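Below is one structure, written out as C-alpha cells; the observations come after it.
Removed from the display is one protein chain of the complex; every other protein chain stays in position.
Labels A, B and C are assigned to the chains in the order they are written; within every chain, residues are numbered from 1.
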Amino acid sequence: MAPPSPRLVVPIDLKKKPWEQKYPLHNRWHPHIPPVGDVTEGEVFRVEMMDWTGGSVADNDSAMDIKSLDLTITHYLSGPLRVSDKGGIPAKPGDLLAVEICNLGPLPGDEWGYTATFDRENGGGFLTDHFPSATKAIWYFEGIYAYSPQIPGVRFPGLTHPGIVGTAPSLELLNIWNDREKKLAEKNPNSLQICEVVHQRPLAILPTTRNCLLGMINDGTPEWEKIANEAARTIPGRENGGNCDIKNLSRGSKIYLPVFVEGANLSTGDMHFSQGDGEVSFCGAIEMSGFLELKCEIIRGGMKEYLTPMGPTALHVNPIFEIGPVEPRFSEWLVFEGISVDESGRQHFMDATLAYKRAVLNAIDYLYKFGYSKEQAYLLLSCCPCEGRISGIVDAPNAVATLAIPIAIFDQDIRPKCQRSLVGPRIVKKLPDVFQCSYDGDLPITPNLSKSKEK
Amino acid sequence: MAPPSPRLVVPIDLKKKPWEQKYPLHNRWHPHIPPVGDVTEGEVFRVEMMDWTGGSVADNDSAMDIKSLDLTITHYLSGPLRVSDKGGIPAKPGDLLAVEICNLGPLPGDEWGYTATFDRENGGGFLTDHFPSATKAIWYFEGIYAYSPQIPGVRFPGLTHPGIVGTAPSLELLNIWNDREKKLAEKNPNSLQICEVVHQRPLAILPTTRNCLLGMINDGTPEWEKIANEAARTIPGRENGGNCDIKNLSRGSKIYLPVFVEGANLSTGDMHFSQGDGEVSFCGAIEMSGFLELKCEIIRGGMKEYLTPMGPTALHVNPIFEIGPVEPRFSEWLVFEGISVDESGRQHFMDATLAYKRAVLNAIDYLYKFGYSKEQAYLLLSCCPCEGRISGIVDAPNAVATLAIPIAIFDQDIRPKCQRSLVGPRIVKKLPDVFQCSYDGDLPITPNLSKSKEK
Amino acid sequence: MAPPSPRLVVPIDLKKKPWEQKYPLHNRWHPHIPPVGDVTEGEVFRVEMMDWTGGSVADNDSAMDIKSLDLTITHYLSGPLRVSDKGGIPAKPGDLLAVEICNLGPLPGDEWGYTATFDRENGGGFLTDHFPSATKAIWYFEGIYAYSPQIPGVRFPGLTHPGIVGTAPSLELLNIWNDREKKLAEKNPNSLQICEVVHQRPLAILPTTRNCLLGMINDGTPEWEKIANEAARTIPGRENGGNCDIKNLSRGSKIYLPVFVEGANLSTGDMHFSQGDGEVSFCGAIEMSGFLELKCEIIRGGMKEYLTPMGPTALHVNPIFEIGPVEPRFSEWLVFEGISVDESGRQHFMDATLAYKRAVLNAIDYLYKFGYSKEQAYLLLSCCPCEGRISGIVDAPNAVATLAIPIAIFDQDIRPKCQRSLVGPRIVKKLPDVFQCSYDGDLPITPNLSKSKEK
Partner (left out) sequence: MAPPSPRLVVPIDLKKKPWEQKYPLHNRWHPHIPPVGDVTEGEVFRVEMMDWTGGSVADNDSAMDIKSLDLTITHYLSGPLRVSDKGGIPAKPGDLLAVEICNLGPLPGDEWGYTATFDRENGGGFLTDHFPSATKAIWYFEGIYAYSPQIPGVRFPGLTHPGIVGTAPSLELLNIWNDREKKLAEKNPNSLQICEVVHQRPLAILPTTRNCLLGMINDGTPEWEKIANEAARTIPGRENGGNCDIKNLSRGSKIYLPVFVEGANLSTGDMHFSQGDGEVSFCGAIEMSGFLELKCEIIRGGMKEYLTPMGPTALHVNPIFEIGPVEPRFSEWLVFEGISVDESGRQHFMDATLAYKRAVLNAIDYLYKFGYSKEQAYLLLSCCPCEGRISGIVDAPNAVATLAIPIAIFDQDIRPKCQRSLVGPRIVKKLPDVFQCSYDGDLPITPNLSKSKEK
C-alpha cells in the first residue's frame, strides 16, 4: 500500500572519487551534460552528494589541504536529473520547476564537516585582506547539533541546506553568461578596488578545461573538449539558481526554478550543515557530504506566468523560494552594524558590500573580547545561523548593513553588561584555535590586519 | 508606592511647528546643541516626536507635498537629553549608553502615517531610475494593524520602531564626518554610476544653514550660524547611531550607543509604524509622529570594553543592538533573489547593493502579476515587514541578495501554483492606486521603466 | 480623511467607584442589563475598564485588602454595548459576533497591577490546601515589561489580555445556567473531595443581590431586585464566553462569540497584564485596570453555520478564538509534569485537574531550590507566561499534565546542571517576599503544607 521509500536516484560511495561514482559527478553548467536519471512529478526521490570538493578536505589537524586546494575542481554536483510529469512528458523550457526539499542531512557514517578560509592567493574570502592565510576548523555532529574542537564554547542546531540547486542553462543563456563574465574578467583587477582589496586574479572565473568533469561524458573526448570550453563555472549563482547559498533552504522549503532545457536537468550539491548569511569565509558553511530527498512539481508555462525578465532577453530571470517551517528557533539576538566607510576612514557611496564587511569585522572584534581568536570568530560567523541584513539602503551616502547573532549558541552570555568578569584575551591559558597555514603571498598586506596572534 | 508613570520629558503639540514646540526640535548633529532635559539612569521616561518632516506631509489625496518637500529640513529630532547616573554623574565620553525601548507607538489621536517616494530630482529612492515620480500612500492604524486605501488587499501588524536614535558627536568626530563626506561630495557624480543611476546631485549632503534648526539656539544668531555651518546632516547613519533604520528596534530592544560628549546628548526621531529592510522607497517606512518610553543604563568605560575602533582613530566605532521579544510572528515567507547583473545585462563584481536592487525589482514584478501596480508594490515592499538579506557575498562575481515577504499580509495566496485564477493586470475594473505626481525632470530615463501605467 | 481615532465608548475615571462612573459598571450577566452604548460593525472603538475588583486592592505593603475582599462584588464589567451593522440592523440571536482586539494596555497613569491568592475561607485558589493564607505581590510596568519588588529576579514581557469578554445570555440560557449550577451547589461539598481539598463553601456560586451592580439600573428598585435575583455571577466562563481567562487573547486576536440577545450586548473586563495558563492562584493574573480597542464584525447566522450545540438545547455552544500574531517569543522552556496521583500517594483515574495540580506543585518546589519562597513561586506561576498542557489523557489511570516555564524570564539559569553554585534556601540574607496575612480558618489543614517559612 505504502508508497516506496524515497527512490535513490544518485547514490554516492564516499570511498570513491567523484569520477568513479556510479553516476560520475559534474562540476560545470552546460545543456549537453547528459542526465543520469529520470524522476517523475510527485515522487519523492533521494540524491546523495559528496562535499563540494569531492573529498579533497580531510578530518585532520592541518589546513594544508585547504591551502593547496585547486579551485578549478569546484563544485562537484550530483545529477543532472530529467524531470517529467506523470504522463511522461518532460519539463519544457518556459515551465517552472517547483522542487520541495522533503528531507536532507549528512550521509550516514560521515557526520562531520569543515569550515575554512582560503589563502589570499587562492581565492581568499570576504575579508581576505584581514585574513590572508588558509585556516580550517572541523565540526562534528550530534544529531541536529554541531560543535568544533577548534572553536570551543559554541554548539548550535544546524539549518541544513544545499548550497547549490539548479537547472541546466540553454545554450543561449550560457552564451549570455560567458559574454558578460568575460567582459568583467577583461577589466584590469588592479584598477578595481573592491572593499579596499587589491585583486590580482581575474574578477570572473571563465570556462576552463582544467579539472573539468562532465558526468557521463568521458574526459578528453572531442565532445568533452567542446563542452568544457563552453561550460560555465559553478561558483556564482545565476538565472538557473545554482550556488545561491541561501541558508534558509532547509526541510520543507520549495525552490521554483526556471526551466531552460527539456527535462529541466536538475543538479544539486554543496551541502551545508549550517551557514551564516553571506558565507563570509568563502569555504564558509559547515561543508559536508549529504543527501537530499526531493519532490518535484512542474508548473507549465510558469516562467511567463510568474517571472518577469529584467534584462535584454526573456532569460534574465531569477528563481523564487519558499521557506520551510522547521528552522531552529532563537529568541535573543545581538546585532552588529556596518556603514559604508572603509578601514582607512574613507567614505563610499551606498556600498552594501562594504557595509556588510564592516558589520562582520565589528562582530569579529567583539567576539575577540570574549576570548575567541579573530580567526575563530571569522569562521564561526561564516557558518553559524547568523543573519545578514540590508537595513538601510537609501540614506546617502551610508548603506547600513547588520549582522545578527543568536545569543543562545554560546556557553557564556555575550551581551554587554555593566559588570563583567572578562575572560577574553586576558586569559593566559592556551585555548584551542583553528588550524592555520602561513601566508606566503607577495601581495602587500594592508596594515590593519588581525593582530590577535600577537597578543 | 508605585514608581510614577513614565515622565514626559519631551512633549509634542501637533498643532505647532517644530520650532514652536515647548522644546524646539533640531535637525542636525552637533555637540553644542544644548540638552532640553535631564534623565537619570534607571528611570522610564517618555519622549514624543513629530514625524520626520515636522508635519509637512498631509493626509490628503495628492502627492504634491511629497514632490515639493525640501529635504534640507530633515529629520526633525526630539532632544537632546542629558543622561546621568543615580549619583548625578553624567555619562562620559568612552561610556556606552544602553537605551532600552520599553514602549512606543503613534501619538494618541494621530493614528495614521504615509509611505512615499520622492521625485528623481528631489532625492529619489533606491529604484529612482525605474520610479522617477513622487508617489504617496496613506496608512491608517487599527491598533497593531495598518491598512492603506491606496494599496488594497494588505493589512499587517506593525513592527514599530524609531528610525533615529543617536548620541551627539564630539567635535573631533564631527570633523571626521565632514571631512570624509566632503571628499565624496567633491567627486563628479556623473562619473559614478551606481546601480546604473546617473546621479546629478552631490553624492553626500554637506552641512548647510538652509532650514537648519538647532533646538534652543535661536536662528540667525552668530552661535546658530557657526553651528549650522558645521553640523552634520541627519540622513546617513554613522558612528553615533543616528538614522540606522533597523526595522527590528521595537519594544524591548536595547541600543548600546557610544558616548562622545558629556551627558551623551541623546536624540531621537523619525518614528516608523513599520518598515521593510532597506526602506527602499526612501520616504519608505510608514512615517508617523509618535512616542517612545525609554530607560537608560550607563556602562562606564564600555566603549573600550566592548567596541573596537576600525579606522584611523578610536572614534570609528558602531553601536550594538539587541532585538526585543515581541516581533510579529510570521511562519510563511516567499523569497525573491537578485544577483549583481544589472538591467542592461552587464555583470558587476560582488555588488550587494545592485543584487538587492534586483531582488526588489523581481518582487515588484511578481506582485504586479497579482493585481498591484508597480508603484503600489514598490511602496509596499518599502514599508511592510519584509526581510532583506545578504545571502552570498563570496561567490565571485555574483553577490546574491534576497528579499523575503511574509505571505500572511495579503488577502490572497501569492504563492506560485499550477492552477491559479489570475487576477492581476487582466482584471479590468479600476482599482485604487497610490497618489502620483508627474515627473518633469530633464534627465534621460533608462528605457526599462515601469510600464504598469500603460497597460 | 483619516478615520477618527478609536471612539471612546466607555470611559473610566479611576478616582470614582464602579457605580459612580459615567456609565456605571455591572457585575452580573443578565439580558435586561441595558446597553450603555452603541457600536457599529467595522468601527474601532475604545472601552476602558477598572480592575476586576473595581479598585478594592491598593498598591501598598499589606495583603489585608485581599484577605477581606468580598467576592460578591466580582467582576466589575464595562458595557454592555449594542452592536449593529453599517445599515443599523443590530446583531440578532443566532449570529456570531467576531470581536477583534486591535490594541489594549493599562490605563495611562495607572501602570501597575497585583497578583494575589485568597484566604482559604474566602475563595482560596487552586492550591488552597497548600497555601491557605491571603498573599499579594505588586507588579510595576516598564512598557512591555513587568517586575515585582516582592518577587525579585524576574522580569517578563506581558501577554496582555482581557480575562472577560462576553455577550449577554438570553433568559432561556440564563435559566439553564442557574438550574445546572443550583444542582451542583446543592450537593454537600463535604462529600466531594476535589484534589484532596475538603470544601465547605458551596460548589457553585448562585445569584445573589448582595453587592449586585447592574449598570444603568438603580439599586434597590423592583427591576433591580428582580434582575439581581436571576442574574448569573461572572466567575465561571460559560456559553457566552465570559471569564475564559485564555491568556493568549492579546493584540490581534479574534473572539467569535455567539449572540443570544438582540444587539449582542457585549461586556468586557478583568484586564490582565499577564497570566499563566490556569491562573492558578485565582486572583492570579497581573490584575489591572486597562483599555481595549475593539472592532466587531457580525457573521449573520454564524451560530448555525459554525457552532454545534452539544447538549439538550441549541444554546449549548462555546465561542471560538483566533490567536494574534504578536505574542512574546520565547525559545527555551523548562517543563514540569504531574500525574493523577495525589499528595497522599493515592491513585486517581484520569484526573487532569489533579495532574495539573501536581505539575504546578512540582514547579513550585523546583523554584524553591533556586531561592524563591513557595509563595513567591505560586504567585509567579500564576501570572508569568507559562503554558499548562494536557499532554496525555488516555493512558489509564494517569492523566499527564505539564507546565512549561520560559527560562528567559529569570535572571539566573534555572536548568538542572552537573555543577551549580546553589543559591536557594541556603542563602542566609533576607530577601524580599510576598505580603502575607495569617490564616485564621478553623479547617484542618493537610499536613503537607508549604514549609518554606520554617526554614
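The rule we apply is simple: a contact is a pair of C-beta atoms (placed from the backbone, for glycine too) under 8 Å apart; a residue touches a chain by one contact, two chains touch by 3 or more.
Everything numeric in this text was worked out from a predicted model, so none of it was measured.
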Touch assignment to the omitted chain, from C:P207, C:G278 or C:P328, lands on C:G278
From C:G54, C:G263, C:P319 or C:P385, residue that would touch the chain that is not displayed: C:P319
Touching the unshown chain, chain C contributes residues 96, 98, 125-126, 176, 180-181, 183-184, 192, 194, 203-205, 235-238, 243-248, 256, 277-282, 284, 297, 299-300, 302, 305-308, 310-313, 316, 318-323, 325, 331-339, 341, 343-353, 356, 358-359, 361-362, 365-366, 368-369, 387-402, 404, 415-418, 420, 422, 448
Contacts from chain B to the absent chain lie at residues 329-332, 408
Take the complete complex as the reference. Which residues in chain A touch the chain that isn't displayed? 1-3, 5-6, 44, 59-61, 100-104, 108-112, 138, 140, 142-145, 157, 251-252, 293, 295, 324-330, 408
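Just so we're on the same page, only the chains that are shown with their structure count from here on.
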Would you kindly tell me how far, in whole Å, the mean C-alpha position of chain C lies from that of chain A? 52
On a C-alpha centroid basis, what's the spacing between chain B and chain C, in Å? 41
What whole-Å value do you get for the distance between chain A and chain B if each is reduced to the mean of its CA atoms? 31
Check each residue of chain A and list the ones that touch at least two other chains. 331-332
